[in-house]
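Of the protein chains in this complex, one is absent; all others appear in place.
So that you can tell them apart, the chains are marked A, B, C, D and E in the order they are listed, and the count of residues begins at 1 in each.
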Amino acid sequence: MSEPAPSSPPTLTDAERAELRRQGILLTSMEELYNWGRSHSVWPLQFGLACCAIEMIAASMARFDIARFGSEVFRPSPRQADLLIVSGTVTKKMTPQVVRLWNQMPEPKYCIAMGACAISGGPFKQGYNVLKGIDRFIPVDIYIPGCPPRPEALLHGLMQLQEKIRGQKISGPGAPRHLQADTTCEYPVPDFGEHDLVPPQNPAVWQPPVIVRKEGA
Amino acid sequence: MNAVLILIALVTVGTAIAAMAGRNLLHSVLLLALAWTGVAAFYLWAGAEFAAFAQVLVYVGAISMVVLFAVLLTRRSRDEAAPGPAGQSRALSAVMAAAAVAGVLVGAILRSPLAASPGPAPAVTVRQLGAELMGPYAAALLAVGVLLTVALIGAVVLAAGDRTGQPEDNP
Amino acid sequence: MSAAATTSESFLERAPLLLRDAVTGFLPEPARWLANSLLSIVAVLAVFGLLFAFLTLAERKILGRVQNRPGPNRTGWFGLLQPFADGIKMLTKEDIVPRAADQLLHFLAPVTLLALSILTFAVIPYGRHLVPVELDSAVLYFFAAGAATELAIFMAGWASHNKYALLAAMRALAQLISYELPLLLSFVPVVLATGTLSTTGIVAAQGGWKWHLIPHWIVFTPWGAAGFAIFMVSALAESNRSPFDLPEAESELIAGHLTEYSGFKYALFFMAEYFGMCALSGMAVTLFLGGWQAPLPVLEFIPSYVWFAGKLLTLLLGFIWIRATLPRLRIDQLTRLAWKFLVPLALVNLGTAAFWSLTSAWSGPLQLLRWAVALVLVAGPFLLLGRGLTAGLGPRTYRYA
Amino acid sequence: MSFSDPSPLSAAPGASVRAVHDEFHGDLLEVSMGPHHPSTHGVFRMMVTLDGETVVKLKPVFGYLHRNHEKIGENTSYLGSMPYTDRLDYLCSMTNNWAYALAVEKLAGQAVPERAEYLRVILAELTRLLNHTCLAGFLLQDCGASGTPLMYAFREREKILDLFESLSGSRMMCNYQRFGGCRVDAPAGWLDAARALTDGYGSFLDEYEALLTGNEILMARTQGIGCLSAKLAVSAGVTGPLLRAAGVAYDLRKVDGYGFYPRFDFRVPLGAHGDTYDRYMVRVLEMRESIRILQQALRDIPAGPIMDPKAKLRGFRPKPGEVYSRIEGPKGEIGFHLISEGGPNPYRYRVRPPSLINLTILEDLCLGHSIADAVVILGSIDIVLGEVDR
Amino acid sequence: MLGSGLLQGLAVTAKNFVGSFHDPKRFVTTQYPEEKTRLPEAYRNFPFLVSENAEDPMGTLRCVACQICEKECPPQCIYIEKSKDKKPDASGKQQIYPAVFDIDTAVCMSCQICVEVCPFDAIKMDQVFELAATDRFTGLMLDRHALAKPNSYFHQLHPTEAAEVDDRLATERKAAEEKARAAAAAKAAAAAKPPAVPPPPPAVVPLPPPVPPAA
Partner (left out) sequence: METPDQIRDRLLSRFPGAAVSLISNPGPAAQHSLLLDAADARAIATFLRDDPGLQLDFCSNVTGVDWPDREIVETTRTSTPDPAGGPAKVVEQKTKRLQPGCLEVVYHLYSVALLHGPVVLRLRTGNRSDQVSLPSLTPVWRACEFQEREVFDLFGVVFEGHPDLRRILMWDGFKDHPMRKDYVEPDDYEWEPTPHGDVLAKAKRHYPTPAPAVVKEEPKP
């Protein structure tokens, strides 16, 4: 369910390379075509949460024009969307809805956490009703810091996402989530508890890493 | 060409039966629309282009919509038993109605002069059709028109009677 | 495709037929007929399939330009490959069917819709010799096939088992019932004037020029112009385009009947919408704009299908332009517009057309009288009914504290 | 093929088959619009009960963007709360800044230099232009126009944002004003740029009005829809353009005369019907008045310091006391209620959110109208969820 | 007349459509990756640490780890650990330096309060916004190596402000030097008297350890 660990080496093993060679050029060109199509047609969900949503709207407006990337088709229904831009503070009251929306999107789907609040709770992380990062419940592909990020930063994030899509393999262990047969696109939706969400995070998606700081120059 | 005719007939009758037997009201309506299309196909097979397209336009295009509307706007839940005579008497009335319709149809068929061998169908132009309707059959046309108008008014009365006490301001 | 071309026509005019004969000419007669039909089907699908692809792109680019931005321009040269990227993505997207949905109807709805909208292409004369099927009552066939499409939209809305989709289904029904009538009534005068229901006949009747200058297109008569306007407004409504896109009213009903459709099924709906738009525009061209006829005698050297395509694209541009500008009507206003404005107008227009054909023998100063009476008959009801429609509405003046 | 929740957008998934069948044949259809819905302007939710398409009951549900602004404000220093006020009504950070700065200045009894007061008026009026322009765009979007009016509105918004950015460093979250003045002075050429923008804004409004104001569809969609009576408006605490569209002459710029507003010549447009069209038009006319104020302010602005030299940023501890201070924000009366106990943080930090209180009358306005109208009425109330839920 | 308003609207959109091909006022798009918006001088995104010298950023940070910004930062996105030893700063004065200085850009709200409260002009606002990352923890947590930017960079971003800061620092330094000189003179005067205590041994200046050049 979780993304492949970032530490796994992106290089191919010899066996994989041989396998690829056997499958030949057809697969790679298929792969390229598939990835090309996906990466140039990323339709976001028309979904705004807070301040960042205004910058997201601004990114789709004339000055920045996200349409140039083929992504101006903001679909209001999650069924037709490819990209969930979590733009703004996710409150605990809103979290189940966001996870549900994510579940309702068909694979392949991507998630951009736009702005400090969506990544970590941002300036509001001290709040009792604020989720400290949407990646506690759904896998995030791209994080765009900023409060709010400029529309150009969103475009930059979108280009990063396109890069990421273009780099995906359609077979083998590095294949994206939606091409792995044993993974599900259903993520558990948290419940409202008496004091907090139950559970407060999805351990299958999110494990808190620990930073150990080394002193010295 | 007989194979085509049999196919059309099977589809028409089959969908009609399915529409009657179906439990899902919406499915029945859609099947009914399909049956009407079958009838249109039959007209087409018989060379009556105009009648066929008019059938589709009027029945599939418009009447089925009205039926759908009627189904959706009917207030009564379909689970409630329809008011009226139950059991045997219902069956009796159904048989009687069916017999009456069949009688009229058979009578009409018997009385119409059928050619012994179905030669090539006469090319009926729209102009001729219009002339016939406005000439010899004008009275029948008027009667049908009046009948439909009355039915429409009746439908309006029925629909409006359902919402007693509620002013109907929305068009 | 029928009607053998005479060799007196230009090569370009005959090119499609020659091409067809080159492909199927070696076949024996019955097989040839079949092959010719298949070929026309393939040709129509290919042409309109491509038109659909580029129309979506054109719409996005034109909307962009209207809104002061370039639109898609990074996928391929000038963004020309954008529709194909979208197509690949749509094809490979997961198909979700809601658990509670009516599985069969949920699947059938887009298929039916697309099939019906493709059927309408059969009778449009795309050029002098390019009409896939010639029927005596072709116009009737066209509207019969078109009338069933909203049934498919209803199926989609109802089968999705979603409240928004259901509301959209109801709206689609109301819209169809309201606009079918003005749509049909608006072309009756054309049939009255030309005396035929065949599309080729109607186009043929619009051939020729008055004083070698004004073509005999129906739109150049007062009742023709009015009929054309009514037809186009109704066509906007029939194809669910803005400002009549109520079933897919994004601001109220999410995506209306499409709310629960994903992936390829959604693409089919999308395609059907554009096909419907193309077909209705094509019919408008046929009925009112002289079909494939050239506007001026000197321009006849340009092949007929080019003229048809040009007129078709102009109308489609109009569709897009209107979409870029206008807000949406409300459902009751929509039905009111149909019943209280378009239907009476279309009926009066029928009378006007009758008057016009009865007075076709008038000449000289009587000709002026004929024009005057017809214009009054067209404009008078328009103004009167329009005033009734906008009663109580209007600009206001404001006071200041 | 996979299967998913039966009803994706209603809040309670799994509405059973049975229930919907009842709704088919029964009387009322309950629709949950939001929190994810294209026209709820964020994560707002309306529980709507429909008879056909007519709204018979409408209950707003809040809290989907409740980010604990007041609690954070009580745990943060006076200065530290300033950037948070940007995020209240994130379209109008400058007026929020001003409202908060004014409240703290009243709490601590601070004075503001003249140039800063002028700058504040200029920024507040620019914010008003920005807000009303965006609102008009969003309102038309709710009416179903496919983006074009919104695009034109945002085209102009970008011009104002450029001004804000070159002044304060950020497009939206300006964090510009301080207790006792403003953070930095306007850079060279800024005032000229502001003048150019102000002078060109009228022609934009003309074009915008040509696009929309005479549009029959817009008039049909908005005139006579959602009429708000003056009595209800006052009782429900409705403020801002909504109140004035209902015909009540209550503009805090005139009533309280805060800042330097008494120095400027401007009028307060009033509506007569209180319907959606009036709410829209009153805003358009207010924009024209804002342009007049801006022209006067940009003409008269003096040179001088922009910060009270006695002002203290770090370790700012006002004496114990309490204040409620309000200004006329673009959406209505935005107020701050501060209680100081003498500490570095306010003891009580309360925001009076105009958007939330203006929503009190939402149900009254929508009853009897269709669901499409409800969306437009909500649009004409002009809410920003950051402020509604805080 | 019915329709006149609609036609007026259509005229406006047509004007914009045609205008978008020749009128830059009606074609406002900045095509981002190729064209870039010229950011105003005041633009701010995330903070960076000013170092005097590009060659040795760690050795010449202005920051003395006073932790004022850490305390004042409203969202608390700064983490500082003071060094346990002292190192000479750019002017050779012994200073405490930040052993750890982390800014979590995933939290930072770009409010600039750290800049306002910093008494040493050590932290300033950067203008880089293309920071999208695929990993939140390694990509968005900036440590002092990533944060340190030379003064010349600061000049490039905010020329006016940087010039002011340099002036101010120069005057302060001068004042400090004069003060030190005066103090030294006073000390010397005091030292002229017999010393009561033995003079302290000369301070040993530890050399800064070699640091790889900052990216």
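Heads up, the rule we're going with is that a contact is a pair of C-beta atoms (placed from the backbone, for glycine too) under 8 Å apart; a residue touches a chain by one contact, two chains touch by 3 or more.
All values reported here derive from a predicted model rather than from experimental measurement.
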Neighbouring displayed chains - absent chain, whole complex: A, D, E
Residue among E:28, E:49, E:65 or E:78 that touches the chain left out of view: E:78
Touching the absent chain when the full complex is considered, from D:253, D:350 or D:369: D:350
Chain A residues that touch the omitted chain in the full complex: 92-93, 120, 125, 128-129, 132, 136, 192-197, 200-201, 206, 208-214, 217
Where the unshown chain meets chain E, residue by residue: 70, 76-79, 102-104, 106-107, 137-138, 141, 143, 145-146, 211-215
Touch list for chain D against the chain that is not drawn: 62-63, 66, 68, 70-71, 106-109, 232, 234-239, 248, 250, 255, 318-326, 333, 335, 337, 339-340, 347-348, 350, 352, 356-357, 359-361, 389
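One rule holds in what follows: only the chains that are shown with their structure count from here on.
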Each chain counted as touching chain D and chain E at once: A, C
Inter-centroid spacing, chain C versus chain B (mean Cα positions, whole Å): 29
Averaged-CA centre spacing for the pair chain C and chain A, given as whole angstrom: 41
Distance between the centres, which are taken as Cα means, of chain D and chain B, whole angstrom: 58
Multi-chain contact sites of chain E, meaning residues that touch two or more partners: 2-3, 6, 9, 12-13, 16, 28-29, 31, 74, 109-110
Residue list for chain D, restricted to those that touch at least two other chains: 2, 4-5, 8-9, 24, 37-38, 83-84, 148, 151-152, 155, 158, 173, 211, 213-219, 370
Footprint of chain A on chain D - complex, ascending: 2, 4-5, 8-9, 11, 13, 35-38, 42-43, 63-69, 71-72, 75, 83-84, 87, 90-91, 150-151, 154-155, 157-158, 171-173, 385-386, 389
In the complex, chain C residues that touch chain E: 62, 65-70, 321-322, 324-326, 382-383, 386-387, 389-390
Chain D-facing residues of chain E, complex: 2-6, 8-9, 11-13, 16, 28, 39-44, 68, 72, 74, 109-113, 116-117, 125, 160
